[in-house]
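Up next, subunit A:
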Amino acid sequence: MNIHIKGGRLFDPTNKLDAKQDLFIADDKIVGIKKKPGGFDSDVEIDAKDKIVIPGLIDLCARLREPGFEYKATFETECYAANSSGITSICCPPDTKPVIDTTAVVDLIQQRASETKRTNVFPLGALTLGLQGEQLAEMNTLKQAGCIGVSNALAPIENTEVLRRAFEYARSCDLTVFFYAEDTSLRNNGVAHEGQLSTRLGLPPIPETAETVALSRALLLVEQTNVKTHFCRLSTARGVKLIQEAQAKDLPVTADVAICNLHLTEMDIADYNSDCHLQPPLRSERDRQGLINGINDGVITAVCSDHQPHDVDAKSAPFSLTEPGASTIEHLLPLLLHLVDRKEIKLEKAIPLLTSQPANILGIDKGRIEIDKDADICIVDLDKSTNVEQDNLHSAGKNSPFKGWELPGQVSHTILNGEVVFTRE
Partner candidate 1 sequence: MSEQINIDELLTEMASSIKEHTGRSGHEDPLMIGIKRGGAWIAKQLHEQLGYSDPLGELNIAFYRDDFSTLGMHPEVSPSQLPVDIKNRHIILVDDVLYTGRTIRAAMNEIFDYGRPKSISLAVLIDRSGRELPIQADIIGKTIILNEGEHAKLSGPEPLALEIKQTG
Partner candidate 2 sequence: MTGNTIQLDNNGNLKHFLTTEGLSQSLLQKILDHAESFATVGDRPVKKVPLLRGKTIANLFFEPSTRTRTTFELAAKRLSADILNLNISTSATSKGESLSDTLQTLEAMHCDMFVVRHANSGAAHYIATQVAPHISVINAGDGRHAHPTQAMLDMFTIRRHKKEFENLRVAIVGDVLHSRVARSEIHALNTLGVLETRIVAPHTLIPKEVESLGVHVHHDMDEGLEGVDVVMMLRLQRERMRGALLPSEFEYFQRYGLTGKRLEKAKPDAIVMHPGPINRGVEIDSSVADSERSVILQQVSHGIAVRMAVMAMTMGRSGDDMEENE
């Protein structure tokens, strides 16, 4: 299939590309920018006038709920929701049921992805068997089966010796560790940031140190083992500083933040809004500012949806008894553009957070508009807006904390491997 995208503003800051030029796609590759390649005959023409054309987005963390939680969501519903936000690649954490600690589960996920044909799916393998934090998982086998990195997801590794060895072994396999830093003892069954709001509502608190103590421990082990480590879902300003110091010491560390933590704070829990029950928790406004600064200073190089679609029952209970997580995948781009509108992040800084930079973290050759690269493309109308409403959510999870928000930008087309997988009516 040959696609001719006409009249759009091609925008790929990583390649210093910002120009009104046509884009030509043949089969699954980009074959021409500005100039039509010889012999190109278009099957499809897309009018991108007054729109921007950017690389297909890469979401570093989304749960598609298969296998094990099909009652919450499925590949079909979530990958379509992802497409509606311009996402073409998704990295999945290993906390499925069963856990991604055998090749069988990796195969299953890849099979489901190829059946769905809506996004590229990159699974992370388990760092420890069953995410139990005791015995190392067969990381090399998982890598061969197609895992792009290893992670213990949100499960703790309490034994520091096990963590050290897991880091060392991952390095031997040349795998990046995706590490979520949280000290279980300090968290102490908390459900909300330790601060004004948890004090007022009497919610068991999670101190800042639950993140920073775990982060410090892991950073010291990274220093010792020199394993490539990506720190997932930073939530505190202090945590950003720790990563910054580590990067200044040339440790091989990167970091991301979930989109919710860039918009919301502890105060949004207000009257026990369970849609704002997240892990890591929403923290203070000072922390939110710190995360934004972390992006602008280049410490945090990726933003992810941390999409966690839930069934209604999971969110219908007293706050502490609800399951953490928010349904965010289909608003990832508009939410980021909202920060651009509010002048918290510049557009040329924002787009790489969802394209070339997560591609670098995953070590995949994607997220750019360049000749001979994979034809994963997203076309966005910046003048239109996206309204978040319970009834128009594509995701099976209706647990969006942004209901009622009007967000800037609307994705009109999503192209995956040279196929148009989403067109807005």
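A quick word on the picks: all candidates are chains of the complex that A comes from, given by their letters.
Here is the rule we use: contacts are C-beta pairs under 8 Å (C-beta built on N, C-alpha and C of every residue); 3 or more make two chains touch, one makes a residue touch a chain; residues count from 1.
Here the structure is a predicted model, which means the values were calculated and not measured.
Peer 1: Once the contact definition is applied, which of 1 or 2 turns out to touch subunit A in the complex?
Peer 2: So the candidate in touch with subunit A would be 2.
Peer 1: Which positions of subunit A touch candidate 2 when the two form their complex?
Peer 2: 194-196, 198-205, 207, 270-272, 313-322
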